[in-house]
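Shown here: the complex without one of its protein chains, the others still in place.
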Amino acid sequence: MKNDTPKVFKSIFALFVVAIFMIGLFYAFVSMPKGWGVNVNNRVSRLYILKNVRTATRLLDSGKFFAKGMKPLRAEVPYKPIKFKKTANLEDGAANVVTSIVVDYRGFDTLGEVTVLFLAASGVMMLLFGKRVKPKRKKTEPSLIMYVGTRIAFAVIFLFGIYIFVHGHLTPGGGFPGGAVIASGILGLFLGRNGYTPNHAGLKVFESLSGIAFVIIGLIGLFSVKSFLANFLPTGIIGNLYSAGFISLIYIAIGMKVGSELAAVVDSMIGDTKEEWS
Amino acid sequence: MLNVVLGWLGTVLISIGVFFLFLGALGIFRLPDLFNRLQAGTKATTLGVVSTSIGVGLLVKGWLPFSVALAVFLLMTNPISSHAVARASYRAGVKPYHGTSPDECAKRNLDFSGEGEEK
Amino acid sequence: MIIYVATIVVIVIIITSLIAVFSKKLLSSIISMGLVSLGVSGLFFFLQAPDVAITEAAIGAGLSTAIFVIALKKVKKGETKDEE
Partner (left out) sequence: MQVFLQNWIYLIASVSLIGVGLYIVLTKENIFRIIVGLNIIESGTNLFMIAIAWHPKAVMPIYTATDHLAVNGKVIAADPLPQSLVLTAIVIGLGTTALALAIGVKIFEKYGTLDVRKIKEAEK
């Protein structure tokens, strides 16, 4: 389209395109298997779903649980009915199924996603590096309430972020939200102080070390269990803090990495404007 | 016996909290300008939410530590955030209600003017 | 019963996203985008996905809006010129 196209025509065309797109999405959603139609057994290990189900043994014997064409599990693994917080787990030890999909079943995919996040963060740093704007406006001190309050709140927020990613295999949460919470605490420090800069070298070292730790845990799995990112630690009792094998270790690494990366993104966005932010 | 006392205490606390939350909502509707509304929306709802959460913690078994932690965090952050909003809006040039007697900020000659504009 | 609460949230989200389209100022458009993210995180909780709800509330409503506002402050002149 040329530049001098009237605006009304343009918006009518856009509405037309949007209408076609929305009708297509409706059709796709309606024709998709939804809810009860999806067999979760194909996506998660069957042992996972059967945790703490009282009728599990009966169903396993009758063979009703599985979809057509699946072998009953009894033949492969000796199966006992599992009770929550009572018995050790057969599969993994994690109470949170989403966590164990992110770290265990799709661990390699998560490594790739962390790499994408690292590339995005370093791209932001490269684009905004080295620009120093001189302060045009006179500085005013941020108020004392903000200064003290953000310092106290930062401690609480930091502790909460660490809690989230340490308990990732038990409660909702994990490395990604924990890192985001820590980064938002650092953003609060930026807002509360005048000219606050974090320790850049410390951030970089932290980020690199946690990335290296992720790969090293994967390599330990490769050399001890013969598969990259395989679980090499004993799986404890479901529901305990020390359970789920290496999931909590990897989530700690991911939380540190995501937190330091997002903090670096915020720093390189704010850092060179040299204005007050209170 | 203890359960009955705790139940009554929790109910009274929740009633106080609901009353103050209602006052906060009423203040947001009735008061004239931004600063007064911010005052009503912060002061009343801080007490309201804190006493409501502690009352719920007394009523339900085992929730007291969580609700006390929630109350402490709210007590800490809510006034700070409302102070930040008020300060930023004053610096951005929001004029107070004309009935506000005397404008102490302007009186003390604090250097807030013209911060939001290019020179 | 929770589906009626979700319906109210959905109506609020749609109205807020329409504000993001039709508002003249870029800042109010960004703020309404953050509100859309907050409402979507509430819907995630109703859809039985608490992990995703926590992540969306921390990132979509908090950090993303903050980064937008910071970047907007760098290009303050560009906002008023081309919005007509």
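All chains are identified by letter, namely A, B and C, in their written order; residue positions are counted from 1 within each chain.
FYI, contacts are C-beta pairs under 8 Å (C-beta built on N, C-alpha and C of every residue); 3 or more make two chains touch, one makes a residue touch a chain.
Please read all numbers here as calculations on a predicted model, not as lab measurements.
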item: Contact list for the unshown chain, restricted to visible chains; value: A, C
item: For chain C, residues in touch with the removed chain; value: 3-4, 6-7, 10, 13-14, 17-18, 20-21, 26, 29-30, 33, 36-37, 40, 43-44, 47-52, 55-56, 59-60, 63-64, 67-68, 71-72, 74-75, 77-79, 81-83
item: Absent-chain interface as seen on chain A, which is shown; value: 3, 10-11, 13-15, 17-19, 21-22, 25-26, 29, 32, 34-36, 38-41, 43-44, 48-56, 59, 64-65, 84, 95-98, 101-102, 106, 109-110, 113, 116-117, 120-121, 123-124, 127-128, 170-172, 174, 176, 179-180, 238-239, 258, 261-262, 265, 268-269
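The working rule: only the chains that are shown with their structure count from here on.
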item: Chain contact graph, described as a line, ring, star, complete graph or other shape; value: line
item: Distance between chain centroids, defined by C-alpha means - chain A, chain B (Å); value: 33
item: Separation of mean Cα positions, chain C and chain A [Å, integer]; value: 20
item: Residue ranges of chain B in contact with chain A within the complex; value: 73, 76-77, 79-80, 83-84, 87-88, 111-112, 115, 119
item: Complex contact set, residues of chain A against chain B; value: 136-138, 140, 143, 145-146, 149-150, 152-153, 156, 191, 278
item: Residue numbers on chain A that touch chain C, as the complex places them; value: 96, 98-99, 164, 172-174, 176-177, 180-181, 183-184, 187, 262, 265-266, 269-270, 273, 275
